[in-house]
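Shown next, in structure tokens, is the structure this report addresses.
Here the complex is missing one protein chain, while the rest keep their positions.
Labels A and B are assigned to the chains in the order they are written; within every chain, residues are numbered from 1.
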Amino acid sequence: MSAYPQVLTKRMLEHPSDSNTISVYEETGGYGSARTALDMTRDELVEMVKSSGLIGRGGAGFSAGMKWSFLAPGRPSYLVVNADESEPGTFKDRQLLERDPHQMIEGIIITSVANEVHEAFIYIRGEYPKPARRVQRALAEAYEKSYLGKRIFGTDYDLDVTVHLGGGAYICGEETALINSLEGRRGEPRLKPPYFPAAKGLYMMPTIVNNVETVSNLPFIIEHGADAYKALGDEADTGTFLFSVSGHVAKPGNYELPRGITWRELIFDVAGGIRNGNGLKTWIPGGASAPWFVPSEHLDDPITREACGKAGSMLGSGAVIVMDDTTCVVRAAERVVRFFSHESCGQCTPCREGTTWEEQVLRRIEMGAGREVDADLLLDIADNISPGLVWPPKMTTICPLGPSSVSPITSITKYFKDEVMQHIHGGGCPFE
Amino acid sequence: MGGAPLSELVKVTVDGRELEVPKGKPVIDAAREAGVYIPHFCHHQRLEPVGMCRACLVELETPRGMVLTPSCTLFAADGQVVHTTTPVVKKAQEGVLEFLLINHPLDCPVCDKGGECPLQDQTVGYGPGESRFVEEKRHYEKPIPISDLVLLDRERCILCARCVRFADEVAGDPLIEFAARGNTTQIATFPDEPFSSYFSGNTVQICPVGALTAVPYRFRARPWDLKKAESTCHQCSAGESIEIDASQNDVLRFTGVDNDATNQGWLSDKCRFGFEYIGSKDRLRVPLIKNEDGTFREAEWAEALDLTARRLQEIVDASGGAAVAGLGGARGTNEDAYAFSKFMRSVIGSNHVDAQMDDGLNPRLLAAVDRKATIADLDTAGSIFVWGPDLKEESGTLYLRVRQAAQKRGVKLVVVHPRATGLDDCTTHKITYRPGQGPDVLRGLAASEGEYAAARAVLEGGPVVAIVGRTGVTEDPRLAESVAAFVSTLPEAKVLPFARRSNVYGALDMGMAPGLLPGRVALDDPDQVASFEAVFGAVPDHEGRGARGILEGLEGGELRALVMVGADPVRDVPDGALAARAFDAAEFVVALDLFLTDSSSRADVVFPAEAFAEKEGTTTNLEGRVQKVARIVAGPGQTQADWSTLEQIAHRMGTPMGFEDAASVSAEIARVAPAYRGLGWGDLRGDGVVVPRSEADQPLRYQPVDHSVGSVSAPFVLHYARTLYDDGVEMQHSLSLHHLASGAKAHLHPADAAELGVEEGDEVTVETVSGTASMTATIDASLVKGVVYVPFNQPGVPPLGRSLEVTVRKGVDG
Partner (left out) sequence: MSWTREALERAEAIIARYPQRRSALMPLLYIAMREDGYLTEDGMRQVAELTGLTPMQVDSVASFYGMFKVVPQGRYLISVCTSISCMLLGADAVMSSAEGEAGVPAGETDAEGIVTIEHVECIGACGGAPAVQVNYELVEGMTQESVVEMVRWLRETKPDVVRADELQEHFGGTRSFDPGVLEAQGAVGPYPAFDPYGTTGGGS
């Protein structure tokens, strides 16, 4: 099995064929934490989750307990679980949904009780019908046993959970866009302030939006306590973290690891090193929105939020995309920028027009029609989306999608400028 | 927006200057008022801010350093420090403008907006010198019609969403929306569901580029060629503030002016585009005299005036002034109406005058009701009560204001009407009833009985503002007054009695109603009458007839002659057949009109009249607000203002009225009409003046009376009400709008249709005691069973009169 401590993937590794069923879930101690939570007060639950140091696993990395504590007093309050996993390189939530849906459901119960929620929604991206079916089946099992519905676990607490399928839009992973989508609107992000979900969320009521992996950690925390959870990692990065590793590694997949191991360990030990004996050229540490890392500078950095931030990038959704030395980085960058251009919601000028323009310039460079001025032009377009090209990024936009498109551009400019210029001067891709 | 009470002031520093600003006010507006302009596109003062275009970014000082934030969504709070001209801000502005221009086509030479284009202007002021974009711009088929009146050019569109937000938030017509996403986002309408909102023209005005253009104005002029004048809309009784644009003596365009008291910048499409009749080739240019054979011949003014004066004098000498009646005055200025009123009283000697067409309310209720509301009172009401016409059809301004109050200000709304109305989606309670049984509803509301108790409870939440009128022309006008009487029992209630036509309130204020003298004076008020006698000579003391009585009198011979000023009774009086018979029977009819209408063509002498925008003067709206109308073009041919024509007739009858120009008429009104005492044109700048300026100036304070109208019950009743577009004179000659009239359809409840064996689209015949008409049937589930709704005055349909009882049968009468 794994050399590292397991919270989220324990059951699915130990019960490969039926980890998603309620019988196995309960055999392995499941739904005990839900019962415990129903006996705790909101303050106790919030305090416990805060001190566990659990941070959001969707990419933003905000303290879950603190998010809960911001919940405004108006009622009804709502919980929306963000299962819109669409960040390129990320596929960990899919595994959690398919292989251990009850873990998430128990986490939903705990989150709901803590936030006085009686109607919760699981927003699953439309391209995940199989995970949605698995979740729906698990919900049916939970309803059957009165763990959901009216008077759950014999208390007078009611809780309904509804699965809602997305329609194929990455931007709906942004929490306010997700809420808009759930309301039956275009998935456009809202202005924050004033539309912080904890204050004005779903139907303008206080709403908690949490990622699948985040809530899936809650049964462990309630059962074993905040300290035990902290002990799995360290003070700054508590608990474990699911990494989705993909690209040119020998063993792509989801790996549950504590923070603190190095990138070298992750790429070469856990993920089996680079395929075909090739060399490591560069990798994206935290999903397509993250600036890139290079072996010469980052291979021996510890994988922690702090180290990542200091190095000018982020852990984000935990998606690690590895590129070996057969990769044309200009082509890779163009592919990432194209993603953001396709997925822009179109509301605000810099993102809608800027990501398109970035894509067009990059494509020209990649195809060999780049001009001398295009390298600087690309940076200036990027600068008009994310002023100063700093990290964490500043934005001229409504949401971070626009600035995310800047990451591949600043990365190839910083680390692979020569390759960019080779395309321009050489009139084509040197890797072709 | 903001949400905090605007009365608290906070200190906001903008570019080093400390400003005192109402808390919650958007900083972009506060800055502009302090002389600091921040570029913007999606921001509009009358729309909720969305922060989408990003052109208004400013730097805000925060504990974490300077933060770029849109100033349209930054609401003033104490201690804010904002910078609008730093290098970071300037780079952001240039960046946004460059981004907006990369896909914007170089259409300026052929684009209507050029010369009055915020994108042009702000690019010059805040944009980069040139674009660095060398890629292919996105392309769309252009322009495409999205309605009969509006064209869309998607290449020009900068996706600011002003049009979408206006249509949804303000007009309540979400027919135009964004489609697709990202850089393929575009404005769209649904196939076969065009943007046929009554307010579509507003989107053309607020579009910051030339993406939306108006069919009546497209390619007609360049802004720098236009002569402009501020004026007041004359189409409906709300008196919206407009700017008239003209070139080469042609009126080309109306635009809405933001007057917070009335229209807040918006206009219905009828108000906005309904000016084309002014320049119509069919305008009367010279006087006409009827030949023996019934045709007209052109005549000199002198001949026509002499003939008119002689004939009228003969009749007055033989039968007294009371043998002559006057109809009209509602479509002109106050000066025209005053001259008409004075002419009929002092020159002819008759009290048979009416500016309404038997389709309105008690003139005292309209002109002089006690505790009259203003439009702005709707904003601060606790609850609004609407029992009258569908405001969306008859008063766009009131409709928009009530909608805004209900949707944005949390004001409760109760609507009573025989079928669906444009406000139904924002009512707290909607009561649908059978015409004729309104009295039962009123009784139920007053007593808070049964199904009406909930609605009544809402009306206990004062202050109550009530809009009261006739729901249709078959309804007893006394019912509306009884409703007004009920309203006066509600907490802090104010009332707006509603009549639709143009300057009818001005005309009534000038005494164009039986029983009223100018300035809201009752004919049975001896002191006031005495002071009028000083000016008018004698004031006749016989009982005056209203429109219906006048027409019956002409038909029966008790009245011998009719003076008509800007009126079309054959079309506007519900019992149009009666009007036609009256004209046939009358001995002498003189008409002052713009066109040969179904009425003026029956006259003996027709004088060509000046239209709106061709004469200066004042008008009065339903609040009693007096506003100025401007002259910007000269009338065609030998047209003259109504007051001028009447003066010349009076002169030839030996009783000149003493008017030399519009100003002299106005001066006399200010001397003589109590409610208008001392009112000069100079007082009317800004948003005009609501008269009377002092309580003491209005002798008549009318208390609405509960007439205890009885219910009328019949197997089938007729709801006969106006739609915005119909076959009225001005509509007929406004070619962009005329074909938009809905056409006559008989709206039937599904159960009635089933019983009659009628399906959607079948032909049916509708018959009343006054008339018969065949038309297509349509199913309308919003009616109560036993009611048929027919839109009033539609092209090609004979009038059905004003009685409630009606029969409907399948098929066309052979």
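To be clear about the criterion, contacts are C-beta pairs under 8 Å (C-beta built on N, C-alpha and C of every residue); 3 or more make two chains touch, one makes a residue touch a chain.
Everything numeric in this text was worked out from a predicted model, so none of it was measured.
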Field: Residue of A:332, A:382 or A:412 in touch with the missing chain, whole complex considered
entry: A:332
Hidden-chain contact residue, picked from the options A:30, A:88 or A:233: A:88
Message: Of the residues A:37, A:132 or A:208, I need the one that contacts the missing chain.
response: A:132
- line: Answer key for A:208, A:321 or A:348 versus the chain not shown reads A:321
- prompt: Touching the missing chain, which residues of chain B?
  reply: 174-181, 188-191, 193
- line: Touch rule applied to chain A and the missing chain gives residues 12, 16-20, 76, 85-91, 93-95, 98-99, 119, 125-130, 132-133, 136-137, 160, 162-170, 181-187, 203, 244-248, 252-254, 284, 288, 319, 321, 323, 327, 331-332, 335-336, 339, 342-343, 345
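Everything below uses one rule, namely that only the chains that are shown with their structure count from here on.
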- request: Starting from the mean Cα coordinates of chain A and chain B, work out the distance between those two points in Å.
  value: 55
Message: Looking at the complex, which residues from chain B come into contact with chain A?
response: 50-55, 57, 68, 73, 88, 91-92, 94-96, 98-100, 102-103, 132-133, 135, 158-159, 178, 180-185
Message: Going by the contact rule set out above, which residues of chain A touch chain B in the complex?
response: 169, 171, 186, 191, 341-350, 352-357, 360-361, 364, 373, 377, 383-385, 387, 394-398
